[in-house]
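These notes concern the structure reproduced below.
Just one protein chain is left out here, and the rest sit where they should.
After this line comes chain A, so read on.
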């Protein structure tokens, strides 16, 4: 398409990439060009084909058609290792490292430092620590990877890819689980790499990040190339229009004035509940039609708080009251019996059941609450699936598709549907908009508001403060595994929250 007269040859050039799955066209003749030292954003709605394009260029899925040239030489990698050998390192959307190996082993898997054929554990750990310290991370590298949060696992995956001295680095939604500070660190590393002439492909749904770091944008829509331009030529509104193929109806507007002061019915009250070594005792009161947001850095105790409330890691002190009665919440089942629902942060390991269909995944929690002996009829399941596929705009709208075949953002919507189907009195959302595109973002925030209006109590963990302030009635700030402040009313401002988070003695403690 483009004439490349005087320009240096592109580092990586894809032309006419196509891929379909069982009759479904995920990529349709997509061209993509990456130059040396360029940070190139690959954008598009959920299911637009970004991850598929990446998998097709690294040989994880075989492309149906298309050519690929690295430095002018045609290549066709057959696997991720192949691609790596050719100089393309990738961090996939779903981290795929070995969870039971140590952090150090994961970093150096397949390229451990050896002496006389034996792995030099000490040397490997030393190098692992050095590598991670570039990312501002000081953790025990001998501990198994699975003992750390997804965010840290993601950083490990990124560090592993960055360290492999590739020519091309591909990052598929690397920042989805990172907080602002870690994103900064990652960006610093990316700038360094691009200065060294490495071409970087960056997939994200955070448009701010695109404008903060990228040189060029390529947009996919429904598997087709929608456009490609330098960032300067593609202002935000145009970009969104290019992605969605329409105007964004309602951008995340400010929170409507809340009916303050009036006493809402208490759904659940926690007094002095905590768990030694996990989260310091805290008070929390959740009311009908009220959104409580939890804000803090990674590892500050947000997820720990909600897991305690839902009985995943039950409290070892304090008292809980639900609907005026004292209760102990010892397991998710007990929490569900009280009318709680919990959409976990870790979609792949704790959320979806990949091989079950969209319909079955949506029905799962409701079915579990009803018990095995009163099965939802097929008709009820179909109705449920149809309702939520429509409500949340799950794509493709096929209830019989295994959920593992959906794009990341659509899996997230299925998970949300699973809990909405149980019509909970208290819904706990851990990073509900992670990996969700700009269009769906607004819809989900709208949904949260609607649920609230209908009298549901919500407890929401979010790293996206801009977003949190638009719907929260109260924001609890956490630091070092303790609740340190409670903001409400006019105090709910991004700047106030940030200031509260940053107040000494904040420490860059991970895990």
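Everything below uses one rule, namely that a contact is a pair of C-beta atoms (placed from the backbone, for glycine too) under 8 Å apart; a residue touches a chain by one contact, two chains touch by 3 or more; residues count from 1.
Keep this in mind: contacts and distances are computed from a predicted model.
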| item | value |
| --- | --- |
| Choices "Catalase-related peroxidase", "Simple sugar transport system permease protein", "3-oxoacyl-[acyl-carrier-protein] synthase 3" or "Gluconate 2-dehydrogenase subunit 3 family protein" - which one is the UniProt name of the chain not shown | "Simple sugar transport system permease protein" |
| Candidate in contact with the missing chain, chosen from A:70, A:405 or A:465 | A:405 |
| Residue of A:81, A:114 or A:349 touching the missing chain in the full complex | A:349 |
| Residue in contact with the excluded chain [from A:16, A:37 or A:332] | A:332 |
| Option touching the unshown chain, where A:9, A:122, A:272 or A:375 are the choices | A:375 |
| Absent chain, residues of chain A that touch it | 21-22, 312, 332-333, 336, 342, 344, 349-356, 360, 363-365, 367-376, 401-402, 404-405, 418 |
